[in-house]
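With one protein chain withheld, the remaining protein chains of the complex are depicted in position.
In this document, chain identifiers A, B and C correspond to the written order of the chains, with residue numbering beginning at 1 in each.
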Amino acid sequence: MKTYLKTTINGEDKELLCEPRQSLLDVLRDELELTGTKEGCNNGNCGACNIMLDGRLVNSCMVLALEAQGKQVETIEGVADTEGLHPLQEVFLEEAALQCGICTPGFILSAKSLLEKNPNPTEDDVRLWLAGNLCRCTGYDKIVRAVLESAKRLSESPQSEVAS
Amino acid sequence: MSGSNNGNSQNGNGYRIIGSRPVRHDGVDKVTGRALYGADLRLSDCLHGKVLRSPHAHARILSIDTSEALASPGVKAVITSADYPETESKIIDLGEGPAILKDLRANLLADGKVLYKGHPIAAVAATDPFLAREATKKIKVEYEVLKPVLHINDAMAEGSPLLHEDLHTDSLGKKSDKPSNVAKHLRFEIGDIDKGFAEADEIFEREFDTAMVHQGYIEPHNATALWNADGHLTIWSSTQGAFSVRAQTAGILNIPESSIKAVPMEIGGGFGGKIPVYLEPIAAMLSKETGKAVKMTMDRDEVFESTGPTPGSVIKVKIGVKKNGKITAADASLAYEAGAFQGSPVNCGMMCIFAPYDIEHVRVDGYDVLVNKPKTAAYRAPGATNASMASETVIDEIARWASLDPIELRKLNAAKEGTVRADGLAYPRIGYVETLEACESHEHYKAPKEGSFRGRGVASGFWFNCGFKSSVTVSVEKDGTVRLIEGSTDIGGTRTSLAMQLAEILGIEAEDVRPMVVDTDSVGYTDITGGSRVTFATGLAVIEAGKKVQQEMARRAAQLWEVDASDVEVELDVYRSKSDSSKSITFKELAGSLDETGGALSEQASVSPQGVGGGFGTHIVDVEVDPDTGKVQVLRYTAAQDVGKAIHPSYVEGQIQGGAVQGIGWAIYEGYHYNEDGHMTNANFLDYRMPTTLDLPMIDTILVEVPNPGHPFGVRGVGEVPIVPPCAALANAIYDAIGIRLRELPMNSTRVLKALLKEKGALPQGVEA
Amino acid sequence: MPKIIIPSQLREVTGGEANVSAQGSTVLELIENLDEQYPGIRDRLIEDGKLRMGLAAAVDNEVSSYGLKQKVSEGSTVQFIPAISGG
Partner (left out) sequence: MDAFDYFAPDNLSEALTLLATPNKTSRPLAGGTDLIVQLRETGLKCDQVIDLKNLAELTQFQSEGGKGWTIGAAVPCSEIYENAEFASQYPGIIDAASLIGGIQIQNRASFGGNLCNASPAADAIPALIAHSVTCQVASKSGTREVNVEDFCQSPGKTVLSEGEILVSLKLPATPKRFGAAYQRFIPRNEMDIAVAGAGSSVVLSEDGKTIESLRVGLGAVAPTPLLVQEISDKLKGKEVDSATFEQAAEIARSYANPISDTRGEDWQRVHLAGVLTQRTLQIACERAQAAL
């Protein structure tokens, strides 16, 4: 039975009706047409559907849409802003840290939440934090290097906290 | 544009763009989530399709009753194989080689028999995915369940249950008298095998068993189809070849290819697994039946159980060698799982198994064996990894027996230009020895091995790469930028490697080229993205079209200066009059005056090249084995590969790193696990264990550049070679660490622990070794 | 006359011979000529008027995609190898 859902996505309030059995991933993609969040496995094992829920990195396929009632949701579409790409997005491109790109939104969200929590991670910190994001094209090498490089660039950049 | 002009490859020479590392053109959409993949497509008034799949691995279909499903809420159509249109043609062209139409159809919608658990039987179109899925449960199917046959040895045995009662073994045109699960027997033979073994001082004979594995692309299959009232069919799907989608769908539905427009969406990984079609013809039939667009996507378990994993195999290798390490004879028998229908890549495994070596007397037998598992498809150098696991492990044993360094032994027997392979072809210029030397001189190979239960392994691999057909169109814009329209779906950054080749020809910047992958109505015929061919073959089309543009631009300059065309010469992007050096104009300026010199400028090129450059790779891996748990941890990995010429070094490194990690997964983590009913028990990313960031070190690469004479820039295919060496490299490293030879894949912790306990005689009784 | 290397599985038709020669300027003509020398070999190589499925002709070490219509010069060597595909 369709139920009313009011939540905030990338800073914008959204209201809609959805079925309780629809996951947050289903609602983002099918109801709100925010298709940047991807489905890879639909059972919490690949990270392609990563979003931020009240500041926590989660698999949106494992969250019922109604659980986002009154909460803050951030998706890949909210990472860049009018001034341009987030450093992570820029470095991922410069370092060829993606090939097919289906896992990239998930990795960007995951890496961003890491850097906000630990601005100066070691390689092992990065590998532990990103273990929940699967990639089949890159072998992870350039992704890990891109996150380490982004951390350096963020710490060097004097201007204020990048849009998060 | 970062990166030096010559890149860091070993012998960067005189190119402006080739070898640099420009940012890829299609990157921003991918890092912002704007790129549209098949499942992201939104068509108005679109139905959703779901497939009913067989719960049995082997059964006869006695009856199918779709009436209750058809009457379910929101359901608009239900189809089975009975809905296929009549056709007499038996063989159709896949755009990548011929295929048996009857098999192709039966694999998409079962016809009389189900041959693997997950085999599609019927498909439903409904107003939403939940309703479609619920309706599939209302389809009543009556089965006569049969005994499944799951292992190659059982399938080949006398009296084994037969998947196809009418299938006889084909030995190059001769049919066996009795029906069999062995669809094909192939044999290569050069020299005199008996003479070769007679000359040997020692003969090594080993047997290997490798498990079925999956390509593991993160994006599940998807397809949307719209069959218009005018009979024109449009298909949007995630595919490695839009023209192949068109060819297969046209063949299966018996409609002209020209009535289909296939639109390749961004593809979320394929590695060969998205060459066959699984959903496109079904969505098309549902769309025809309902008059509406129909969108279909697969769940992850459907991708594992019902698409095209690569074959498990049983491989026997027998090698004769002299005391000094010179190999005198090599004999191999490869039996590959074809799955439910014939057509495993055993022939490719046969060509690759001894490919790195110059051996006078070689015999290779190959068997294409049907088992009650999904029909196997290509997976990155299909067939070569299984074969290399066998040959490169025995080569390592021989090196130790001859007390030679493993790389020394390989150099002693290495194939070079002119060496004749088992299939009879002689090599053109190749760079295998160079990859061995690159590894031998690398710091990793010289670094001391400290710590107990640690080991280092080496292995080599080969893949011949493909040419096939490609077409491109190049148009010059008034602002001096250039549109490159091509049909090769871009999995690994080929838009950029093609744009760079065009920029190099025209003397402009890579950023001034706009590469676009377009649908089958918008570019000339182009074969699949596969066989590591795009940068090579579509690259050749780009070069040809680029030269035509350059010639036309020279004619335009001549017109501008009212001189004869032959008076104009071009250097990089500057056109100059030979007779009057004051007359010179840049590409950009000249583009601005296109209107006055004849109007729009657009050139087309179609190629079907020969001169394909095969590729070799040699990998080094250090591992540590936990003696108490059997867990193998990869500590360090270095991969050297002859890439001919690295156009964009970052993406060449990316192909090598990605291929190596898929090989590592294949070696120690991944494998289909079937119970005795033929049901896959690990059809999800939890228990089908693909390596994560935490399982791996950085993957160091060495780009060896021995140019391929068949390409102006020396390009060789790079995508498939890197998956070939890892399994054997890890097997050899594990032996170096614990002194035990493992000959079954995956070499997971269970198997390593069992081998360790058996070695210590501590294996609990009742546990067969 | 072009040289032809007989695939291992067809040497039973050529009395064990691996290297033979035949007359013709295309792969088809060569096979027709071969069939006169070694009856029955044509049907092992050709099916429904085309090279048998999964087979390709290689002329002077270059795999051809033109099948039976591939031109062959006097000094060439022709072989039949499995058609390959990529992944």
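Convention: a contact is a pair of C-beta atoms (placed from the backbone, for glycine too) under 8 Å apart; a residue touches a chain by one contact, two chains touch by 3 or more.
All values derive from a computational prediction rather than experimental measurement.
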(message) Under the definition given at the start, what are the shown partners of the omitted chain?
(response) A, B
(message) Please identify which residue in A:I9, A:L32 or A:L66 touches the non-displayed chain.
(response) A:L66
(request) Decide which residue listed in B:Y15, B:F130, B:W401 or B:Y525 touches the omitted chain of the complex. (result) B:F130
(request) Could you tell me which of B:R34, B:H151, B:K631 or B:R741 touches the chain that is not displayed? (result) B:K631
(request) Since one chain isn't shown, list which residues of chain B touch it in the complete complex. (result) 130, 134, 301, 628-629, 631, 633, 669, 673, 681-682, 685-687, 689, 691-692, 694-695, 748-750, 753-754, 757, 763-764, 767
(message) If the hidden chain were put back, which residues of chain A would touch it?
(response) 1, 3, 19-21, 23, 42-45, 47, 50, 53, 56-59, 62-64, 66-67, 69, 110, 113-114, 128-129, 131-133
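We adopt the following convention: only the chains that are shown with their structure count from here on.
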(request) Could you tell me which pair, A-B or B-C, is linked by more C-beta pairs in contact? (result) A-B
(message) Can you work out the whole-Å distance between the CA centroids of chain A and chain C?
(response) 57
(message) On a C-alpha centroid basis, what's the spacing between chain A and chain B, in Å?
(response) 29
(request) Note the residues in chain C that touch 2 or more other chains, in rising order. (result) none
(message) Touching at least two other chains at once: which residues of chain B meet that condition?
(response) 271
(request) Could you please specify the touching residues of chain B with respect to chain C in the complex? (result) 90-91, 96-98, 100, 171-174, 184-189, 271-272, 275, 310, 345, 347-348, 350-351, 363, 378-382, 423-426, 428, 464-469, 528, 530-533, 608, 610-612, 720
(request) State the interface residues of chain A toward chain B in the complex, per the touch definition above. (result) 19, 21, 29, 33-43, 45-46, 48, 75-77, 79-80, 85, 88-89, 92-96, 98-105, 108, 123, 126-128, 130-145
(message) Residue numbers of chain B touching chain A in their complex, please.
(response) 2, 21, 23-24, 27-28, 30-37, 39-40, 42, 130, 215-220, 266-271, 297, 299-300, 491-493, 648, 650-651, 653-654, 657-662, 684-686, 690, 692-694, 696, 698-699
